[in-house]
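Just one protein chain is left out here, and the rest sit where they should.
The first chain written gets the first letter, and so on, giving A and B; residue counts start at 1 in each chain.
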Amino acid sequence: MASKSSGRSYLRELMKSRSGVIGLGLLIILLAISAYVVVALPQSEAYKWENPAAWQGNPVSAPPFWVNYFGVDAPSTVDLPLTGWTTSVSGGIYTYTAASSFVWSHAVTPSDFEVVPVFNGTAYEISIAWTKPDGTTIDIIKSSPVSTANYDLTTPSIQQSIIPYIQSQTGVYMNSVTSRQQLEALFDKGGPHLLNNSVEQGTYGITVQLIAGAPQAISSASKVSLVGDSYGYMGTDTVGRPIDLGVLAGLPWALEIGIISSLGAVMAGVLWGGLAGFFGGWRDRLMQWGTLVILALPALPFLIALSYSISLTLLTEALIIAALSWPFYAIIARSVTLSIRSQTYIEADRAMGISSARSFLTHILPRLTPVTIAYTALGVSGGIILGQTLAFLGIQPGNVITWGGILNDALTFDASVHGWWWWVLFPGIMIVVASVPFVLVGFALDRIVAPRVSAK
Amino acid sequence: MTPLLEVRGLKIYFASPRGDVKAAEDVDFHLDKGEIVGLAGESGSGKTTLALGIMRLIYRPGRIAGGEVRFEGTDILALPEKDYREKYRWSKMAMVFQGSMNGFTPVFTVGAQIQEVLRMHGREDNDVAVRKLLEMVDLDQSIASRYPHELSGGQKQRAFIAMALALNPELLVADEPTTALDVITQANIMNLLKRLRKEMGVSILLITHDLALLSEAVDRLYIMYAGRMVEEGPSESLFGKPKHPYTQGLLASTPTLQTKQIRGIPGFMPDLANQLEMCSFSSRCPFVKDICRTERPGLRKADGGEQVACWLY
Partner (left out) sequence: MEGNRLPAGSTEPRGPAGEGGARGQTVLRIEALQVYFVKKRLLEKMTVVKAVDGVDLDLAKGEILGLVGESGSGKTTLGRAVIGLVRPTSGTVTIMVDGEEKDVGAAKGKEWKTLRTHLQIVFQDPFSSIDPNMRVYDALRLPLQANGVKSSGEISAKVSDVMKRVGLPEEVVNNYVFQLSGGQRQRVGIARVLLFNPSVVVADEPVSMLDASLKGDILNIIERESRERGVAFLFVTHDMAVAKVVADRIAVMYLGKVVELGPADEVISFPFHPYTKAMLQASPTIDPSMKDKIRSVNIVGELAQSTAHPSGCKFNPRCPYVMDLCRQKEPPLAELKPGHVAACWLH
């Protein structure tokens, strides 16, 4: 005995099944986050992603901050604002001094150390003095001329200053020093075992002095940055880009590709299969042949080939994915249609002079709708995965952040070899997480629809 | 003498979103050895459900909600499934269904399928045994090597009866055994059943909606309506002078070569999920009285050795 199928009754039945409720809940959450991302993260973020310079201040290849809770010592970036600039003027020379101090309680050094004075104009000279907890002071740099710039461990003059200090402690003269060695020099206990990785914990001080010939307005944005070893909820990649931002930004596109391609594939497939089943005869055979040919095509190589011949946008990519996915639905729709067609009411229509087109619309299409809905939900996960797979292979529309793209970078930079698990894990998991709600809802719908997929 | 089959107070309910559908309620009936007893009713009367209940073939969402079914004195409902299956089902009581001809699998020959039944119950499964069974149902031995699709409807039905008789059961439950067959084949099958009773002593419970068919075959019969028995008694008095208004209406609706005109029974069967304290037939009864709508009549004695559930008696 059939019962009236309507959107509302489906929703009600969906709510009765546990997987349906969970799926629906997750789906709403995903869509809400997606909407937020679209609204809150403007397009400029995508451009920023491609520009390494924008991520200067971030630690590179850093794990997420919460690894600290698991016993890994990975300090976050600490920004020390340089405020309280004292001014002294004598004879046309303006001297600006600011000092800052911090307590270092980690057993590891920061990954980088940056001094950023922000001001207009030019100064003759900048000098930075570093005070260790035991009282020793090292003059790190004396350099001119100065305008707003970042001074970090790659700055040659800093390196030059540290080499003599190392020699004074260990007796060894080094021609060049790595960043790591510089950091050791600055943070380790003094003495012959300077570069032994035994970090001295305690209060450190930094004094920055600027000497200029004219008055300068020094912005409070000036800071010293102790770039940490961890960043964000999901860490960073080799350029310092936060993975959590990438993951978030990638969500809308992933969902869009999945939904649009699935909708397209299912609607096209069901219509094709339904008509084939309804026509019968040579038309059916021809349409079946077409279905099987496309079904037999290896999807991925063809998608790759197609994507090189067209300009790739969200819509066109969704279209070509749909163009290779529809046969599956056509076959299902056709068999449903065939079973309906053998029903007497189709013959009765003909006996009463009702046209086949109207027969199709009245009896067959409404019975295909529930199947369509269920399979659209299930198909989204396929679309998402296919979209990300293509992105992983480098095929995606420009200026779009994708999880597959992030994974591609991870591969390029040998993330797994280096142990940068966060770079691979989070984008990868998101692909699954984005699919799960659709699969849950799809299966729940399928179970509701299945007993009704008959001619009665 | 203990009846071969005795059913008392049987209740079979089906769970549904609207509550339990009472397909059979407080059903009592019995069948003595060597009898052919009829069970008549239309769709929704509960007759097929009753037959399945006796054979313990009720599955979810249906369940046997009460009552007992005694076969040769033993309550077979209380037996563990294994015991019932090994000792009773098919070996003491077998069933022939309405679409029985479709009860054969198309990939094996008819003979092979009958042999399988014999083998599964540890009996002789050689060709001779199969031939004897086919002879019993007037089928030629060549049928054994044929596939089901090569046989006509009547031949298939007989072959199924042969399979039902394979273990020499004492009771054969035949549920609409001739409905899909043409009238000539139907007469042949009915003759066969009568012969089986006479020559082999098989007792038969014949279930059908066709009253004419029943009248020519049964010793006693029961009329079911909306899950309950409404009239029962010996065939002569029930057909000669039907008492319950439903029986009368049913007879008036049965076309035979004698009838000039047939009537229908107006109205509908009541909702089996929602049974009120009144006579189930009252909404359609031409003789309805006030008491019929407020109290349910139980079975009471009437003449001719019958029992009727009606306030008119």
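Odds and ends about this structure:
Following the convention adopted for this analysis, a contact is a pair of C-beta atoms (placed from the backbone, for glycine too) under 8 Å apart; a residue touches a chain by one contact, two chains touch by 3 or more.
Bear in mind the structure is a predicted one, so any value in this text is a computation, not a measurement.
The residue from B:L77, B:M95, B:L213 or B:A226 that touches the chain not shown here is B:L213. The omitted chain makes contact with just one of the residues B:M1, B:V107, B:V128 or B:L257: B:L257. On the side of chain A, the interface with the absent chain consists of residues 1-5, 343-345, 347-355, 358, 362-363, 366-367, 455-456, using the contact rule stated above. Residues of chain B in contact with the chain left out of this view: 36, 42-43, 150-155, 182-188, 190-191, 194-195, 209-213, 215-219, 235-236, 239-240, 249-266, 268.
By our rule, only the chains that are shown with their structure count from here on.
The centroid of the Cα atoms in chain A and the matching centroid in chain B are 69 Å apart.
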